[in-house]
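Pasting a structure below so you can have a look.
Missing here is one protein chain; the remaining ones are kept as they sit in the complex.
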Amino acid sequence: MSDDREAILGRVRSALAPLTERAPLPAYDTEIAVLRKLLANRDPLAVFADRLRGVNGTALTDIPALVKYLRDGKWLHGYCDPALWPRLASHFGPDFQVETEYDRTRVDDYAFGITRAAGGIAELGTVILKDGSTSRRLAALTPWVHVAVFSRAELFVDLPQAIAALGDDPNIIWCTGPSKTADVEGILIEGVHGPGVQIALVLD
Amino acid sequence: MLNTERLPLTGRRVQLMATCLCDAFYDDVAKATVQVLEHLGCTVGFPEAQTCCGQPAFNGGDWPASRKVVRHTVKTFAGDEPVIVPSGSCAAMLFHGAPLEFEKESDLPAVESLGKRAWELGDFIVNGLGVKAWPGRFDSTIAFHRSCHTRGTASSAAASTLLGSIAGLKVVEFGEGEQCCGFGGTFSVSFPNISTAMGNLKLEHVRAAKPDILVSGDMSCLMHMGGLAEKEGKPLKNMHLAQMLRDALKNGGLI
Partner (left out) sequence: MKFQQIDQFAAELRADTRAAVYDGSKKGHEKRTKLLFDEYPDPNRLRVLAGQVKQHVIENLDTYLPAVEAKLKANGVIVHWAATADAANETVLKIMRARGATKMVKAKTMVSEETELAHFLEKHGMEALETDLGEFIVQIDHDHPSHIVKPIIHKNRREIATSFEKNGLGAYNDDPQTITRRARQFLRHKYLEADVGLTGGNFISAESGRLVLVTNEGNSRFCLAATKCHIAMVGIEKIVPRDRDLALLLNLLARSGTAQDLTVYTEFISGPKSATQPDGPEEMHVILVDNGRTEVLASDCRDILRCIRCGACLNVCPVYRQASGHAYRSVYPGPVGAVLSPLLMGDRFKEKADLPKASSLCGACQEVCPVNIPIPDLLLRLRDKGKQEGLSSPGTPPMGAWALLASQPLAWKASLIGGRLMNYLPTKLVPVPALRAWEAKRTLPPWRGGEFRKWLHNRPTKP
């Protein structure tokens, strides 16, 4: 295999040897790809909510609203990150069954999963998940409804800002709305392997 | 995208490259080009030895054959006068295709310098001579087909500027305007099924917009679409930009 490494690098070098000069890396401001007009003078949370709605996701800003949403959709059995549950528990009535441990042998039992997000991106309506703050990857992924919880202060305004703040978590996932496909005749269907409902609960 | 840098004009003496298609089939287009340029105060020279820009062999992949013809063309159009071409595709051959196939040739500089003097007709009128409105009159509804070789150049915008300014002329848009008509040079005969499918699709869109005449800056596209239309017994009247401009002048009593 190290032969393969030498073979490949050797071929790369000889392929590039005839070039008298190499194309330079252009200098540019990442601002050119930002949708600044969308963001200008607006409350980032309002932009975030709009953009998330535009990809069929939902932004909520208080816990009772979340509980109502779940109740209206009849999603009553789910999982919640144990670190979040103390803050949320009192708002969930007895009609709910919420587990704080995720059992992967009962993946179909969880209609919703509530996990912590590491933030969001206003420009795109994106929720940021990281290994460090997601109690269980499967809990954020497998239930039909995913509720990503983060605080207002963790909302980035634009994409370049979010990239600059990636940090060194080994698994960062930007979620922009519910999972989808258009593989069958180009018809958009939501809820494929991931959630069919994406909620962002943004608290102060 | 295409190399469209031009040498600045220093006068009104120009040379005409008629193009092999006009030389063989469309004499009136070449004639109209001369009439239009002379109306604009140009003195038009026609180097007799001209033949073809070299594109057919270039597209066909026979670059040595193409280079032979290009070299002849470079010799024929020696000097420093602008070379006006009533064809977006031939003009693009001169300023983009030829430099590409001469990349490793020692006479690249001569080829490049011809390229810098080569102007498609509409582009020359609007951006070379600065004419933004066309006098005269032509009462009709037309559709304008932008040939693919004018992508990335100023030619289509120039043609639109001129056509949009002619009194009595209505220009209608049609669907899938960015899609190729299917000519593509030798493609039209080596991929006849796809070429005619593309052409027929284009005709469908054009006809849906109900123009009286289909106008273009390239006779190759019109030869293909016009030929398809005629073969199926539903001929579509078509004109070159030069003919439209000339006829507008005639109708307005200006030539």
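Just so it is clear, A and B label the chains in written order, and each chain counts residues from 1 on its own.
Keep this in mind: a contact is a pair of C-beta atoms (placed from the backbone, for glycine too) under 8 Å apart; a residue touches a chain by one contact, two chains touch by 3 or more.
Everything numeric here is computed off the predicted structure, so don't read it as measured data.
Novice: Specify the residue from the set B:A65, B:A110, B:V172 or B:I255 that touches the hidden chain.
Specialist: Residue touching the chain left out of view: B:A65.
Novice: Looking at B:Y26, B:F95, B:F138 or B:F174, which makes contact with the chain not pictured?
Specialist: Spelled out, the listed residue whose C-beta touches the missing chain is B:Y26.
Novice: By the contact criterion defined above, which parts of chain A meet the unshown chain? Give residue numbers in ascending order.
Specialist: 1-2, 4-5, 7-9, 11-16, 19, 22-26, 28, 30, 32-33, 35, 55, 104, 107-108, 124, 126, 131-132, 134, 136-138, 141-142, 159-160, 163-164, 166, 168-187, 189, 191-195
Novice: Which positions on chain B touch the chain that was left off?
Specialist: 1, 18, 20, 22-27, 30-31, 34, 38, 46, 48-52, 54, 56-63, 65-66, 68-69, 71-72, 76, 97, 100-101, 148-149, 151-152, 176, 178-180, 182-199, 201, 223-224, 226-228, 230-231
Simple rule for what comes next: only the chains that are shown with their structure count from here on.
Novice: Which integer distance in Å separates the CA centroid of chain A from that of chain B?
Specialist: That gives a centre separation of 52 Å.
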